[in-house]
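Encoded as structure tokens, the structure appears first; notes follow it.
Only one protein chain is missing from this complex, and each of the others stays in its spot.
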Amino acid sequence: MKRVGVFLCWCGSNIAAHVDLDRVQEMSEDLGNVVHVQQNKYMCSEPGQETVRKAIQRHGLDRVVIAACSPRMHERTFRRTVEGAGLNPYLLEIANVREHCSWVHPDKETGTPVAIDLVRTAVAKAVQDVPLQSSYAGVEKRALVIGGGIAGIQAALDIAGSGYEVVLVEREPTIGGRMAQLDKTFPTLDCSSCILTPKMVEVSQDPRIRLLTYAEVESLAGYVGNFEARIRLKARSVDFVKCTGCGDCWNKCPYRTPGEFDLGLGKRKAIFIPFPQAIPSKPTIDRDTCAYFQKNGKCQVCKKFCQAGAIDFEQTDEILEEKFGAVVVATGFDLWDHARYGEYGAGEHPDVISSLELERLLSASGPSDGHLKRPSDGREPKRVVFIQCVGSRDEAKGVGYCSKICCMYTAKHAIMLKEKIPDSQAFVFYIDVRTPGKNYEEFYRRATVEAGAQYIRGRVSRIYLRGKQLVVVGEDTLLGQKVEVEADLVVLASAVVSRADAPQVAQKLGFSYDNYGFFTEAHPKLAPVETNTAGIFLAGACQGPKDIPETVAQAGAAAAKVVRLFAKDKLETEPMVARVDPEHCAGCQWCRPICPYQAIGMETLTERPGGRRVTRRVARVNTSLCHGCGACSVACRSGAMNLLGFSNEQLWAEVEALCL
Amino acid sequence: MKVAYYPGCSSHGSAADYDRSARVVAGALGLGLVEVPDWNCCGASSAHALDHQLALDLAGRNLALAAQLDLGGVVTPCAACYSRLNRAHQWLGEDRRRWLDLAARVERPYRDVGKPRSLLELVVGAIGLPAVAERVRRPLQGLKVAAYYGCLMLRPPEVARFDDPENPRSMDDLLRTLGANPVRWGHKTECCGASLSVSRPELVRKLVDDILDNAAAAGAECLATACPMCQANLEQRRSADRTMPAYYFTDLAGLAFGFSPVDLGIAMHLDSSLHPLLSQGQGGDRP
Amino acid sequence: MPLAEVEPKIVAFFCNWCSYAGADLAGTSRIQYPPSVRIIRVPCSGRVNPRFILRAFQLGADGVLVAGCHPGDCHYSTGNYFSRRRLSLLRRFLAYLGIDERRFRVRWISASEGPRFAETVKEMTEELRQLGPAQKVAATSVD
Partner (left out) sequence: MAVIPTIDLTQAAAGREVLLQQVRQLADTDPLACYQCGKCSAGCPLSFAMEQQPRQILRLVQLGLKEQALASATIWLCAGCAACTTRCPRRVKIDSVMDALRQLAAREGRPAREREVAAFHESFLETVRRGGRLHELGLVGRYKLRTGRFLQDGILGWKLFSRRRLPLKPSRVSDRRAMERLFRPELQP
């Protein structure tokens, strides 16, 4: 038999005035298992707590029920109290007779029966309580950052700056991401590489950051504090130890191909660095273009000219296995492919380009050295039409959401256009101009008033050819009249979308993503950089459209979360987690998909019923991943899955006690 | 191959020329057109403007009649009929109870025998361009044609479910197979305004002129259409100074197959002038 | 006893993060509601096993109320979606057992919706008064 002590708090008159505590005491004394009942004016006061501790010892209590305020208020307090008396802190139950009874009912007449029910229920639950223990796991104080755009760079620098080691994995030959492709940046118009390059250099020079470019994470196992990653280092065919970055190889290489960095608007060599400020500033051979690889061993010009003897055609991929305590995912975004808009030419007009292509055409390091020339004939465009929300806010053909950054970068483009070509005219077709940010509206004003861009409110219906002339047709919805422009160049503000492989990345790393492929934060307001997998954090546009200031802020926040984790030597795990009774588990796996945290795995049990060796698959909860929601325990039809602290037995007992 | 053929009202009237070339070309491609018995007007242009249910029922009756022929889905040469038949077909497909309701109204059972197709769809799809290529006797070498699809054969895409609604290619591909050079132009799918042709001819004139001008700017020498309403409109509602001929795609196919303009009913066009490329050896070596 | 004097008994399962806190808020705001409801705290509405609900009806509860965070706000991100699906299945099953489905409600109540909680209890109590006391279900049909 259990020895339950019941403690009734007056809360001054808060409870006492609405509940006849003497009657509650009488009833409680009649309950089975209850061996001691006591009242106190202020249970949470130090003397009140002392009463409880004394009673536990004097009466040998092994379960405690406190009828007082909401457990959300003092559960922790009283757990500590009972622990102080040598009892397991989870052998405590609270009956919420204040918030759920005395405060909401006018008098003792109404309040007392409710209080009686609540106390009886708490006692019933307490009888079913079992001692629970937290467990502890060590923390590998090293972070893995995936993606080397501005988000990944910032997160890596912040974590390293707090004294921890970081491995930064970038799949391209250089870090920098999209920001490196930009010309100038709103709302201040600093040159993108001027503010990005120093950070890239800092990454390469920080002794705590190990930079792995041309690399990808193949798999991630483990849990918070103890992840294990397999990282593939793709063969670059260049020995980085020997290479001095002199550039002789790429200057001499005779083979060219359209460059990814310039979005195909310019060319690069088969051995290349993507752009002059690339980090690392050592080259990579693209085996799909290189003659040596494509034409069995021909060419080798680079090898001939490399004085350092760094060219290594035989190099193979390497696999690295490393342990990490936390992961920051910063894999960035892509632009929606406007070829899906047949009405805008299906990507077939060379002078209908994406906004990112325009960035390359404007950039001093771009394919046209910063002279804005249109792709078809190299002429300087005078009438440039910008179309907003291409693919964005389009449930029919694109994505339903607003891409958030395009209103601002188009204002930037309009200003830049005027700067580069003073006798040009920008026409911007928009539906709404969205500029919620510090100095953003002012920046938009600059585009319209100072740069004289013509903003026309209306979504363009069609871009078509009249002879060889591109014609853009829209409605000026403010006038209610159709308008058309003969355009020299059309720039489409294509939607920000998730990277094509985002779902695979999320699956590989073990967290969720939304319908659009953006990674899902644990809570939209209160946990915006956490994923629902403990220890994995998000930074930048992989989570949703973001501009640079927001990306950098989020990366800093993700870094802070990592550092907060690393500040502890051991992680305490929540004791109220799910537990499988392997005896009853049928191995059906119903519980697994329901867990929001992928905390349930399977293990093989070996048994010897009657001497025969039998193996059987059963579910197993990873207590480091489990958050204790209990969904699995309901999904389980065999009753094998239970939730500690809110067990089937406890809840069942509560229901029965209530319905007595 | 035999198919149920829904000619549409114009084929028995102002588009008798189209009906002719359609039958000639179908025959040449080994396609038997079996006219749907006792078909009625599909209601295009007007029924849906005034009565939703009537529009569905008029088209639905034809579908029920066609189903009785047991030849698979119905084919029609007219884009407007095509659109109405498809709308009815889809509406019926959404709920089987509608089959019985329709059957009661038209006093015939309805059965789903597949998506109604346009003649063009059938030629480029079921028959296929290789079969067309085999039949070509006199390629239309060098003829610059603007393939004009108009609106209803492609739109709305959920109804038409044929080709790309913004950048259709089927007729261009067909013309290329016939040896012609389809031009890249901007008004392939602009509406010609046929439904307003009688009531607001002056509006329609602007639409037609725009289409002809855009084709001319792209260097086209003639237009190819796949709809009697388009063809009639393009011919009848143009300003006097526009001279570009508008042919049915079946006219051009027939000429490439070696048939004469008379066989094909081209002589019945308002502008029956033939491009020099087309008139060469006209009426000569019949296959 | 005359009908109006019998206070119906509602067994309620409230998720810790939203609805339980919402009920607390009704308390701190001293919003009065009928003394009919008894709240059992659960971590998430997804923890509520339909068997608990059936058990309550079996033992004569007049009503059962399940409350959790609004869809999309679940502390565990998806728990309330599961419960929504599961409990709507249960609703159909109740009818089969001969339990008036008006005796069973599922509500989304956030931590700031103390008044909404009180309103819900009032409405439900009123409806249960109309329906009269529940009958105990034959034990065999549940287990």
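Just a few scattered comments:
Think of it as A, B and C in the order they're written, each chain with its own count starting at 1.
As a working rule, a contact is a pair of C-beta atoms (placed from the backbone, for glycine too) under 8 Å apart; a residue touches a chain by one contact, two chains touch by 3 or more.
Given the structure is predicted, the values throughout are model-derived calculations rather than measurements.
Partners of the chain left out, restricted to shown chains and counted across the full complex, are A, B. Taking the complete complex into account, B:W39 is the one of B:W39, B:Y110, B:Y148 or B:W185 that touches the chain left out.
Among A:K482, A:R564 or A:H584, only A:K482 touches the chain left out of the display. Those residues of chain A that touch the chain absent from the view are 343, 389, 393-398, 431, 457-462, 473-477, 480-482.
Residues touching the missing chain, restricted to chain B, are 9-10, 12-17, 38-41, 43, 45-54, 57-58, 61, 105-107, 151-152, 154-157, 159, 165-166, 189-191, 193-196, 198-201, 203, 206-207, 236, 267-270 (touch as defined at the top).
Going forward, only the chains that are shown with their structure count from here on.
As a whole-number value, the distance joining the C-alpha centres of chain A and chain C reads 35 Å. In terms of their C-alpha centroids, the spacing between chain A and chain B amounts to 54 Å. Remark: chain C residues 9, 11, 16, 20-21, 23-24, 26-28, 30-33, 35, 38-44, 46-50, 52, 55-56, 59-61, 75-79, 82, 86, 118 touch chain A in the complex.
On the chain A side of its complex with chain B, the touching residues are 341-343, 346, 348, 464-467, 471. Interface of chain B with chain A (complex): residues 164-167, 184-187, 214, 217-218.
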